[in-house]
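Selected chains only, in their assembly positions.
The letters A, B, C and D name the chains in turn, as written, and every chain counts its residues from 1.
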């Protein structure tokens, strides 16, 4: 509760509404409700893994806005929310239908005009940002509105000026914008980013990169001057390039119960370990373990502990009794 | 399936998301899901009571849009929906938290920019309207957008030209507009209305009427030339004025499980009985019985049968075994 | 587990399928499942209140048959079941929809041709009957089939020959037979009955009795030679006439959660107290208390303890912590 | 809603009562409820895939009968039901317990004497049949009662006279009759059938056919003069023989959540594509895709859309966001 904040994240959190397994959005009689959003998922995961994390956002001052804050607080996240008038603002929602081969997982976004689309830097408690070790946001936020994009830039810039290490997860969402627009926006932000997380597929299809993950990492680092580039390759694991040094990490096998939030858990594990003083190799290992654990857990958030992550890294499982 | 349609209604239907009794929107882990909207509630109720009913609206061609249609169809309603591109449109939603004295029932609307706000007459299968006996809409629809208001007017006018009896339920919603704006809009529509349903409270507070229900009915009929005016008075029952003849109806006592949709059940009962050839007294009795039954049933729709309504009118209850 | 059995009951037990409160059979997505049947309700209630009770019946040797047995055993009832070939027999079911004023409670029986309709005395472990203190059955059983009626007569006769006190609850079910047929059947059985439980309404409408409960009790005792007649009067309480002595009992106020099984809980309380050595006044008091408790509990069975009943009789309630 | 009907099906629909996964019928506290029946499953699947489908059957005019109709209507099926007096008729039910290796899936039928066993052609709105493109029924219906078998024959004959293409799915149910009786009944119907769907196993064990699927198809077509024979081979896919031309189709891999209704989804996909003008190869592909999708969805009905089926055929899956 005292001292410098470890991690500040900024972004939208939505209500996630999800029917039971095997049921479809068209016919289910009840939806499970949870808070979900890339940047709050990272904050919650990192807080659960030991970081003192703050999440910044904008929400209507309504029961729905408050439930998002309450849920994040339950994971130990401190929240810095700009409260909007509930009469003229809304909470973004997304409907998630779990799939199963050959039926894909369906996501129906209903997030247009959410409160965060009007967020301005002055509304946010940016003092937390200035005393933080790390700042994290993703490529979803600038896609939400021009205002959100400007505020993202402003926060990244302010963080940089305060000497905060800034990380950015590309998180390309085809339902929000097209690849060209996204690429322009991303590249405009890259000058303010120290650590980039990017899926190999998005590097190729959105950023127009070629070659394998190592080539992508080297190219991006060379062109934009990132201190660290982490390229994820789905089931083939991840590669990190930091100051010219390459580190590879395999995935841990997982029984997937809910794949949503896996990437955010990966980032949370990485950042939490780095904050805790771990090197890149250790951080990647925690990232992979946190991601594997997340897959076994319902909801956007990796409801895990450091002991859980250590258990995966150490290879322990089974029934402990 | 043959011949002339009994009833056409037009309006918005939303997803209704509702936590279990005793739980609050802020903390509940699951929401029950249902379709709810004044005009579809009336169509469903009337269809269940024997009318051949068609509901006109606009929805995104998404799982959420389809579930609204499916649910209405299950009650026997035929649906005439203008399907909007799901990428640029949304389903309105509302969050309903059941109260209990002294905690009020909470409704959080998230209906701005729903697909229906862009509805135009040409998109709708208005041929059904032209061959119908009755057309019904409510004061919610013109509050949704200018376009929705224009389309409401156009449909009422077209119905009038086709000789269809037009009914209108005032349904003032303070969360959608202020009383003055609403009054202007209502009064502009009244020339196209044959039967007006209006709560005494709204007659006073929105339409600026004075006096008791009878005075209100007489005044409205005189000023706007309604064939029939039905004034509801909450627990004090209803009064109908038709061509100068007054009819009164008491409420039936009810254990209220879910009060939402009570007014729509009232209208459904009234219209179904009128369509079936009943006079105003019989229709009011069915209206009151349908409303009382609705209170005992979860959801917006009065899931009832003619036998249920007759049972209430006849005073039968208890366990039948 | 040793010695003489306190109570043997005989009759049909069905699967009870029931939607959540506020939902209708037409639309509910799930039904709660329970075993329910007048005579097993009495056995379970009495067993829970201290009696060593055995229930006799016939069921298919199927998962559904076994679940009825398992559920009754969980209340401490011993079961003497004639197992029918599952391929040619069925479990009776009933669908229960809880009402709420002015909507009545709906019971849909689907019990035709249940296994018990073919039950014969030789299939049943009637040795338990011969060593019992009391035998109880109801007017439902003879309504199920001719065979069931004959077996009811045979068991009552055998019990009488063995000196067992026989009680009979009229339990008229209008969905099973008409009053005239029922009256003839009842009256043919009355010579084998020592204790009659009869609702005042059924005494009037089915047995053709006139006057108040006392007159009814006297008339029935005089005409058929019952040792004891208990006439229940709904919310007005009950009257017992035993060997010319009248006892009256008021009802205990109850918040009704589930009214089904109230009458059976009444009988269970009465018999359990009599078996325990209580006099008629004490038995009636237990009967009324068990009935009131049942109303607060979901399901057919009064899931209660002697302490619960004593608590009601002593007037204790509130939160004990 | 206008013009000629695409598809008419005829058969029994039951209430399906099913405990949660991992629970047994013996001990589960609640059952999920759904409508299920081979012919209505086909109608619902085909309606969802674009066909204008009508389902003919007989049901009691009870809440349970109405819920079956309501559920089918929600999928867009039009229903032509002969309503039976609820006092003397019943809805068939079946209890479904999902298994898991090595525990098989348990189906307990309780369908004897269901209303459909008394169905006669005159009770049904057969005008829909006469103006239809296709008529479909299965080998379950003639197994239900002599009357149902006669009505099946009558409808097939009437369809043939009206020039409607008639399909028949063998659907042998060992719990309803023995192979010899079934074979006689099937073969008596085959003269009225244009398209036969038959599992290879049933062709061998019930129809006494030998050889592989192609040999079976050729043999059946030669002997009974079918225009089309579709032989399904479980995980080995299907073979269609139409006018001497063979088409093969592999299965699509599927994570099976609920296998019930897979065969009906196959038929629905096939018929919907044929109705839409597709050739046999395209229809088989839709059939296989619809069947694979069904496996991922709870309930008897394939709650799918044409886009879902196209997605499987095109090999798209994953999370779309």
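Basically, contacts are C-beta pairs under 8 Å (C-beta built on N, C-alpha and C of every residue); 3 or more make two chains touch, one makes a residue touch a chain.
This one's a predicted model, so the numbers in the text were calculated from it and none came from an experiment.
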item: With 4 copies placed, total copies in this complex; value: 6
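Going forward, only the chains that are shown with their structure count from here on.
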item: Smallest number of contact steps required from chain B to reach chain D; value: 1
item: Relative orientation of copies chain A and chain D, as a Cα rotation angle in degrees, nearest 5; value: 120
item: Chain located farthest away, centre of chain A as origin (C-alpha); value: C
item: Averaged-CA centre spacing for the pair chain C and chain B, given as whole angstrom; value: 46
item: Separation of mean Cα positions, chain C and chain A [Å, integer]; value: 61
item: Contacts with 2+ other chains: residues of chain B; value: 66, 70, 74
item: Complex contact set, residues of chain C against chain B; value: 20-24, 26-27, 99-107, 109, 173-175, 259-260
item: Chain B-touching residues of chain D, taken from the complex the two chains share; value: 1, 66, 70-71, 73-76, 78, 305
item: Complex contact set, residues of chain D against chain C; value: 17, 24-33, 62-64, 66-67, 70, 86-87, 90-91, 93, 95, 97, 106, 108, 110, 112-113, 175
